[in-house]
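The excerpt is restricted to a subset of chains, each kept in its original location.
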Amino acid sequence: DDLTGTLKKIRDAGSISAGHRESSIPFSYLDDKNDVIGYSQDLVMMVVDAVKKKLNLPKLQVKLIPVTSQNRIPLIQNGTIDIESGSTTNNLERQQQVAFSDTMFIIGTRLLVKKDSGIQDFPDLKGKNVVVTAGTTSERLIREMNEKKDMKMNIISAKDHGESFLTLQSGRAVAFMLDDALLAGERAKAKKPADWIIVGTPQSKEAYGMMMPKGDDQFKALVDETIAKAETSGEAAQLYQKWFESPIPPKGLNLELPLSDDMKALFQNPNDKAFQ
Amino acid sequence: MISIRKVSKWYGEFQVLKQCSAEVAGGEVVVVCGPSGSGKSTLIKCVNGLEAFQEGEILINDLSVGARKTNLSELRSRVGMVFQHFELFPHLKVIQNLTIAQCKVLGRKNEEATEKALKLLEMVGLTTHAQKFPAQLSGGQQQRVAIARALAMDPVAMLFDEPTSALDPEMIKEVLDVMVVLAQKGMTMMVVTHEMGFAREVANRVIFMDHGEVVEDRPKTDFFKSPGTDRAQQFLSKILSHGAEQG
Amino acid sequence: MVTLAAGLDWSIFFKPAFDGSGTYFRFLIVGLEWTLLLSVLSWILAFVVGSMIGVLRTFPGKFLPALGTAYVEIFRNIPLLVQLFLWYFVLPEIVPGLGTLFKQALSPLLQQLISGVLCLGFFTAARVAEQVRSGINALGSGQRGAGLALGFNRWQVYRLILLPVAYRIIVPTLTSEFLNTIKNSAVASTIGLAELSRQSQQLGEFTAHWYEAFIAVTLLYGIINITVMIASRFIERAARLPGYVGGKG
Amino acid sequence: MYEFDWSSIPGALPFLWQGMQRTLEITAVAIVVGIVLGTVIALLRLSGNWALSNLATFYVNGFRSVPLVMVLLWFYLLVPQLISNLMGQPSMDIRLLSAFVAFALFEASYYAEIIRAGIQSVSRGQVSAGLALGMTKGQTMRLILLPQAFRRMIPLLLTQAIILFQDTSLVYVIGLAEFFGVAYNTGNRDGTLVEMLLFAGAVYFVISFSASMLVRALQAKLAS
């Protein structure tokens, strides 16, 4: 028949390799039984089901492979994984290297601060220490802001979100700038989550998508179709409810992040547009 | 038996051996002496092919050491060699030191090799030490084991490179005694040594080397009575003078 | 691999970096500078502390050598990354007064640099100590005896006799320890220091050209390595004593 | 004052144990393959053949000049392609396989140097003695040189194995759940990074320290 690219490879191998993250709460992470769970993971499993159906392979083997921010793009490129679903921002640079599915989530970049710190918004950060995770859009944005508005901030960039939050907790920084959904996830890890709040005007919007090999229209069409159907049918909204407005493993905390207008718009009109 | 013919050797630019010639007939004992750095060790190593040389020829029982087609391993197994620093194999027991080459090179059975080894240990007076490791023996004992190890291969000739110079004075005698016995049994021997007492007792001829050259090669009595050259004269007076009042 | 090589785009190194500091090439060079600064400072600390511990381990008696041994065992048997966390995140918290002062009075960059240098320095010192000890032991007891017999005190024996020769003996191993320090300095990216490996990661994140980033950083480490090795040859040659056939026989 | 929260540890213990098994697997494979390959490379370096010894030198210097993290990343990116080119989709976990290959090749370069130094530390006289007894070069190497060299090297080889054991912690960069990776991810997920790292550090210390004590005892025994 007329299968090409990834789908053909999946059928020939009898298995699909899906990349996931290990601690991107609540998108893609390991629970206390070492199972991969999360919003993005639920969505990618829908994609897997669609692949099974399309290839008529109910017993298709699913290989879950943890990836890091460093190797996720090369691993798509060299074919080790067929699809990656975590918390990867769809942007123009990355589109040069890989293909992105329809958007599964839209975030705004905001600040996590101590409740009693008195910091309400970005202008309050003048002359303060701010932590970001190295390589994130937030790092780019905050450095630009520092230059343009001459805010004299000390910008610390830590290796990963966990270490950024540790830097915040140890008092080395007064604020941690990151995607609001991930900040909510970080806050959920805190020893006293109630001590921390997310504040500030969103500085940018980012669209999360699944990554796939570039130039494989057949596979992308199948993935997009699956995501679009989930979003328009209300299944995605249910997933949202499950991961952002209910208690989640491992500690049973509720992120309490209400559905944003951007997300509502997305669910009505699925698309694969990047914001940058 | 051993015939060294106009052998020259260079290390890079530096010429260590200059047209050296010498003959050792079967059953003869030849002592080689000369100042440090004169090329004695190099010459003796050339004889069993441990060092290559660029010019000349060395024959052992009419087999040419330098020739391509000569099987060096086989040749070496028939010429025993004893080193200044014994060079026993420290990871093997004394008895294994004596049997390993018999088994691996000559292909002897282990029992046969062990029997031979024990006989030789008896000869050098070390039967009781067969199960020890070399490090557990004194220097003199180690050197006697080394001699036995070389003999175990049934060599047609033996080469010695300063076999006593790393020994304490009291141990020198026990090693020399073994060598004297060997000589008296008619073993062909080429011995680099400064022990002139030994030379006087058993050598047939003395070869004196200096700066890579064989300067003298004369019967021992001639040599000791009146060395033919000034260099040998000087050398002899130096190494004998501080022991002059001995004995 | 062939298809990949064709897809590599080296022009990204001449594009402006995300932080406006210049091109990405310049951006990597900044990382290289931090790597070198961190390594050199750590090395100085490691050399001084390591020499002291190494000397301690060759002292007569029981107590002082045991102290040296304890140091070496502790710093050698905990993974470097864990040690870095201890220095940067844990120590300032459990030493209340000084820790708070450290966190508040110093700029973040300085905190990172100091923690990085202390961590790498003390870690490497354990290894330098072993080299120094083996260098001194290689001299045998004769040199020590000769020094003492001339009336030198213990300190003079080390300073004038043992160490000058021991250092010469261990130049090659010290070189490879210095190279290790350079490679180990990559852990400092964990606490946010913008050293070479971190910059290459940033380059990958912001341009999505991961392969180019990996290749560039691998090459840069290779270049540092070759440079240090060549430099050490010169040091070795300069330190070599006329007529002294060093090394093994 | 830092409030420690050790609650993540009990639940994670089974996974930490699995991780430790992985760690030990990688260590073991790297030691065995590393020593075998390292011996070959050391012999090549000492072979006297210009081309072979330069090739071996290049191998050793190449691996030693790049941080282990980069080696791991490279192999994780390259091994899958090579494998699938050679034998189609592998059945084994590609990360584990990459870690095996990367560590084994990397360690071989370190072992090669140790082994070379060990061989060179046996005096030249021993070679002469072997040859003088009529042994071939191969026999001299096998029966005389290598047994002595290995005996001398044992402490160094074991010390290197301890370093290797600690270095395996770096495979967390390729997302393989060995001991350190499990500890790190658990800490990262639960917000107990400091505690989990301290715990991991303690475990590494206990194991490495005990091992190095054993090595020292062995060394003392060998010396006597």
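We just call them A, B, C and D in the order they show up, numbering each chain from 1.
Here is the rule we go by: contacts are C-beta pairs under 8 Å (C-beta built on N, C-alpha and C of every residue); 3 or more make two chains touch, one makes a residue touch a chain.
This structure is a prediction, so every number in the text was calculated from the model and none was measured.
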**Study point:** Full-complex stoichiometry, written in the displayed chain labels
**Key:** A x1, B x2, C x1, D x1
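In this section, only the chains that are shown with their structure count from here on.
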**Study point:** Centroid-based (C-alpha) most distant chain relative to subunit D
**Key:** B
Review point. If you average the C-alpha positions per chain, which one ends up nearest the average over all of them?
Key: D
Point to revise | Distance between chain centroids, defined by C-alpha means - subunit A, subunit B (Å) | key: 81
Exercise for review: Give the residues of subunit D that touch two or more other chains, as numbers and ranges in rising order.
Suggested key: 2, 73, 77-78, 81, 123, 193-194
Review point. At which residue positions does subunit C touch at least two other chains?
Key: 89, 93, 211, 214
Check your understanding: Taking all chains into account, which pairs touch?
Key -> A-C, A-D, B-D, C-D
Revision key, fill the gap. Subunit A residues touching subunit D in their complex are 13, 15, 22-23, 25, 29-30, 32, 34, 65-68, 70-71, 74-75, 78-80, 160-163, 165-166, 170, 186, 189-191, 250-251
Point to revise | subunit A residues touching subunit C - in the complex, by the definition given at the top | key: 69-71, 73-74, 77-78, 93-94, 96-98, 129, 134-136, 139-140, 143-144, 147, 154, 156-159, 163, 166-167, 170-173
Check your understanding: Which of the residues in subunit D end up touching subunit C in this complex?
Key -> 1-2, 61-62, 64-70, 73-74, 77-78, 81, 117, 120-121, 123-124, 162, 166-167, 169, 180, 193-194, 197-198, 200-201, 204-205, 208-209, 212
